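For this depiction, one protein chain was excluded, whereas all remaining protein chains were kept in their positions.
Chain nomenclature is as follows: A and B, assigned in order of appearance, with residue numbering initiated at 1 for each chain independently.
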Amino acid sequence: MGDPVNAIAAWLRNLLIGLGLSPGLTTVLLTALGVLVMATFVTVIDILLVWVERKVVARFQDRLGPNRLGPFGLIQPIADVIKLLIKEDITPRGADWFVFNLAPIMALATVLLMWAVIPFAPTILGADINVAVLYIVAVGALGTLGIIMAGWSSNNKYALLGAFRTVAQMVSYEVPMVIVLLVPVILARSMGLQAIVDSQSTWFFFLAPIAALIFLITSIAELGRAPFDINEAESEIVAGFHIEYTGMKFGLFYAGELLHALTVSAVFSTLFLGGWRGPFADQVPILGVVYLFGKAFFIYWVIMWIKYSFPRLRIDHMLGFSWKFLTPLSLVLVIATAVLDKILRGTGNAPIAFPYVLLQLGMNLVIAAATVIILREYARIERKRVAGVRPVATAIEPDFKELVAQE
Amino acid sequence: MSVIQLIFLITAVITLGAAIMVVAARNLVHAALWLILTLFGVAVMFGLLSAPFFAVVQVVIYIGAISILMIFAIMLTRRGLLDSGSQFNKGWWVAGLLSLLSFTALVWMLSTWEGFHTPLPELSRDTDFVAALGAQLVNPGGYVLPFEVASILLLAALIGAVVVAWEKKA
Partner (left out) sequence: MIPLSYFLVFAAALFSIGLYGVLARKNAVAILMGVELILNAVLVNVLAFWRYRTPDKLDGQAFAVMVFAVAAAEVAVGLALFISIYRRRNTIAADEIDLLKW
């Protein structure tokens, strides 16, 4: 009763088989229909996201935001879409036409691909593959490819430079992200997202808060959002790799970035906040969808909060942060989690008990305390080095008496 | 022709076509993009072979890292061969002959093998290949030694690549 999606699917299947189609063809048609429905649903939410973004940034900046078109400005995104559609579609001279047009499509398509594995409810799921976590990493890597294609095919030095920097940043932040993604996999004993949600009787956020934090930071860096947006901010490198894109193609990049932020929030909710879990979600699956989107929008709001509160990081600070801080920390975290898990649970699929939760949480707090102490020591040494007595260059005075004696 | 055979045929045609474009394209960045399509096709093949883990790993490693590295290398070494002039060696027809020869030799040799037409066996366990593979890779009686050696190889390659490409400031 509480699962309309599967009920409609079953009714359609009976209808089509009753019309005489073979079961194989029916499965293919229903799968294609499911893909279409999910892509449309997600893209429509994307339009809503434009409104959410503008209202929230306005409130953070102590102003009202769009409020003229429709109640609370809800028609504003439609006006934005119409504006983008009627703009002139320019392809720069010397640009590689096919790659130039393919790049924004790839940027949006890779984001849509991620929604295929996110479990909306115990029974509503795109594809239950048992390597879903790795699939999400793979599709994220494809997004990087779209950016390189955009930067190179624009026939513009600044676009290429912006694309290089963006890809360097994304590739650097993929490393701690993949390492930290191992933590929920260790805790849930599976890489499938449905299995990870099923084993979250206690949310993994409480079992591994540092892992959640690192995943959030690296995901924001993968998105290219502030404070990691040196590559596409309007005041840097003239808007980066999408300078030459006009009209709806730019709209695809922009909407793709917002949708990517929501997708990353949904993945974070699935991995660390329990996904569709909530009161009565087992009996009424449609509530699972509500819970998941609630959590996803909350994390999306946190991401926006971070964006509008922090100044931009410089590129060398950004890369140093990833390679010198996040990667060693995530490696230490994974090793500690794995060792503790092996000691407490052994091999096999023992369920997570409360003392296990306390011990994992304690281990995380110990690592956090150790990190803070090490950083404090390092900062103290740096401060002393910067403020201390520095050798000043002096000219070597010639010995005049000797020179005169030589004459 | 069943659905699986149709999927195989389409994938094989796309992959081999893209591979031919890789070796025949004049513009190197186009060749890199065709290579990405080829790698995708091979990932689909892995899916057809009931190895979804390898399909995803192929996308992550080959397309997500190696292809991007190749595109970077192409863009950083562009002045040398500005996509003009011949991209092929003088003896390219010898190479073509050799590759055709190798193809026919391989197929002929394999067709004389009695297992050439093996039908698809059923999978006894349809669950976790990934967990079993992971267990094998750290099993002391299994593949832990090649696994560790591969890790050291990757570490050496990482350090070596950084050292070789280091730009010595005078």
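Rule of thumb we're sticking to: a contact is a pair of C-beta atoms (placed from the backbone, for glycine too) under 8 Å apart; a residue touches a chain by one contact, two chains touch by 3 or more.
Nothing here was measured: the structure is a model prediction, and the numbers come from that model.
Enquirer: Where does the absent chain touch, in terms of which shown chains it meets?
Expert: Taken over the complete structure, the missing chain's partners among displayed chains are B.
Enquirer: So that we can see where the missing chain sits, which residues of chain B does it touch?
Expert: Counting over the whole complex, chain B touches the hidden chain at residues 2, 4-5, 8, 12, 15-16, 19-20, 22-23, 28, 31-32, 35, 38-39, 42, 45-46, 48-51, 54, 57-58, 61-62, 65-66, 69-70, 72-74, 76-77, 79-81, 86-89, 91-92, 94-96, 98-100, 102-103, 106-107, 110-111, 115-121, 123-124, 129, 132-133, 136-137, 142-143, 146-147, 150-151, 153-154, 156-158, 160-162, 164-165, 167.
Operating definition for what follows: only the chains that are shown with their structure count from here on.
Enquirer: Taking the mean of the C-alpha atoms as each chain's centre, how many Å separate chain A from chain B?
Expert: 28
Enquirer: Quick one: in the complex, what on chain A touches chain B?
Expert: Against chain B, the touching part of chain A is residues 24, 28, 96, 99, 129-131, 134-135, 137-142, 144-145, 148-149, 152, 160, 164, 167, 171, 174, 189-191.
Enquirer: Within their complex, state which residues of chain B touch chain A.
Expert: Those residues of chain B that touch chain A are 3, 29-30, 33, 36, 52-53, 56-57, 59-60, 63-65, 67-68, 71-72, 75, 127-128, 130-131.
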